[in-house]
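Only a single protein chain was left out; the remaining protein chains are all shown in position.
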Amino acid sequence: MSGIFDYEFMRNAFAAATIVAIAAGAIGYFLVLRGETFAGHALSHVGFSGATGAVLIGVSPLLGLTAFTMAAGIGISLLGERLHRDVAIGMVLTLSLGFGLLFLHFYTAYAGMATNLLFGNVLGISPQTVLVLLGMSLVTIAALCLISRPLLFASLQPELAEARGVPVAMLSALFMVVVAVTIAQAIQIVGVLLVFALMVAPAATALKVTRRFATGLATSVLLALAIAWASLVLAYVTDWPTSFWITTLGGVAYGLGVLANRVRQVR
Amino acid sequence: MRSRLKSLVITGALVATQSSSGAAWAAGPIHVIAAENFYGDLATQIGGKHIAVTSILANPNDDPHLFESSPSTARAIAGAQVIIYNGVDYDPWMDKLLSASHSADRTTIVAGDLIGAKSGDNPHLWYNPKTLPAVAAALAAELEKRDPANAADYKANLGKFDTAFAALMTEVDAVKAKYAGTEVTATEPVFGYMATAMGFKMLNYDFQVAMMNDTEPSPSEVAGFENSLKDGTVKILFYNDQVTDDTTTRLLGLAKASHVTVIGVTETEPKGKTIETWFAGQIADVQKALAASH
Partner (left out) sequence: MSAVSFDDVTVTLGRRQILSGVSFAVEGGDFVAVLGPNGSGKTTMFRVLLGLLPIHGGRVAVLGQAPRRGNPQIGYVPQSRRGAAQLQFTGFEFLLSAQGGSRWGLPVASKGDRKAVEAALERVGARDLGQRSLSEMSGGERQRLFVAQALVGAPKLLLLDEPLISLDPAYQRTIVELVRDVARERGIPVLFSAHEINPLLRAVDKVLYLGNGHAAIGSVDEVINEAVLSSIYGATVRVIRAEGRVFVIAEDSAADGHMHEHDH
């Protein structure tokens, strides 16, 4: 245990996990509040197609997956205006997975770079990647700060917000872009398949146990941080994958949150 | 689906003394990490008792494409002095783990770089006759530099390996002389370089790439593959035992029904074998199969 910070890869992992947990906790809070968790889940899978596309044309997978998730996020919010929202998300998800398969079909070399993203690799984070994640995180959090007031209103009371002159559709699209960039970061830590755990579990737990916006948001961020840090330590001690611990601790936190909520209502 | 690296063994010394000062290492053995176990086997043959070798991918039952590194792997890499890995995107996690742990006192030997393979080439380089001798020479040179006192041992071991490997290649040349142009196929391009060295004509390459990348082969690729088995065009099916699904299992059945010889290949060295016995066994299988069908 004593030597955990002696390793550069562990220091990088902690730095990256801290950065991503703050962004995921904050943005995840709004995602759950808006009932758009399925969109978040879909965008992470869309990211995989983006990464394969990027590998195919020879650019960085992170760039490809960010571009793809952003485009899909805008697509979902535009289509969602016309179609039923779940249908819009499902359409964008399956379309992009289809493209991902096509990209792999055209890719005649070994696609290990892309398949590696399915599970993420928090132990393989370079100092450069930490800086990139920090930059992305600052941008998303700044954007969230800018839109959070009308976004909160539009999330809680969309009809009233629209009547009061809030640009609801534009906000929804902007928020999806913010979510897309956050997901692109989270994929580096937990991988495409498990992004849900880092973005949704802390936020859903926070919404269960708090009654005010500010405390809820703070709880979500702190919980995401606690889960990420504890998972790294547990992975170090047990030698099991970090993403296993993130999903498990997220599930435990949510379970306890539901329980606490029940107890409070019974009293 | 996920690989668990239970077979990974790290000595206590490796974890405890991961200091980067060169002096601390001088006393103990040189620590070598091999991403794949055949490179680990090679390192053991060259370094003998003067080095401690850890192989990361060592279980023939795992799918090496789906691999998430564990903290102990990352720790072992952080403390190693010599790292051997395949490169050409076969093991991109190794690039990532290395970038996450900088070390001044570390040498990396990348097989792909040694033989000039590029990203996008068939990554199963260990079957390329040039690869293992090149890795062996590079490793021997590195060990001689780090441990001049035992340079003679390293030289002798390198000579031994080269002789044994040359004998294997003589057999390969014999196959080529007799059976060049024979049409063969495979579920994945694992054996590709060796098949080329044997002068075979490898059919259904696009299908193999699709399987390698966990994507879906096109209908014409599957149909072409099945026809080549059914009409007796191909004499051997090289079958990757580590990456199988319904499609490959079906093809396996079809090959057996069409009396096409199936030779299993793996992306890790099987337990209890050395490079020499592993390769020799496969060359013998090929010779037996072709002798029967000609």
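The letters A and B name the chains in turn, as written, and every chain counts its residues from 1.
Heads up, the rule we're going with is that a contact is a pair of C-beta atoms (placed from the backbone, for glycine too) under 8 Å apart; a residue touches a chain by one contact, two chains touch by 3 or more.
The shown structure was predicted, so the numbers you read here are calculated from the model rather than taken from an experiment.
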Shown chains that the omitted chain touches within the full complex: A
In the whole complex, of A:V87, A:L138 or A:L160, the residue touching the missing chain would be A:L160
Omitted-chain contact residue, chosen from A:H45, A:H105 or A:K208: A:K208
Residue positions on chain A contacting the omitted chain are 35, 145-150, 152-154, 156-166, 207-213, 216, 261, 265
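Quick note on the criterion: only the chains that are shown with their structure count from here on.
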Chain A and chain B, separation of their C-alpha mean positions in angstrom: 36
Help me check something: in the complex, which residues belonging to chain B touch chain A? 2, 18, 65-66, 68-75, 77-78, 88-93, 95-97, 99-102, 119-123, 206, 209-210, 212-216, 218
So in the complex, which bits of chain A are touching chain B? 3, 6-10, 12-13, 101, 104-105, 107-113, 115-116, 118-121, 123-126, 128-129, 191, 235-236, 239-243
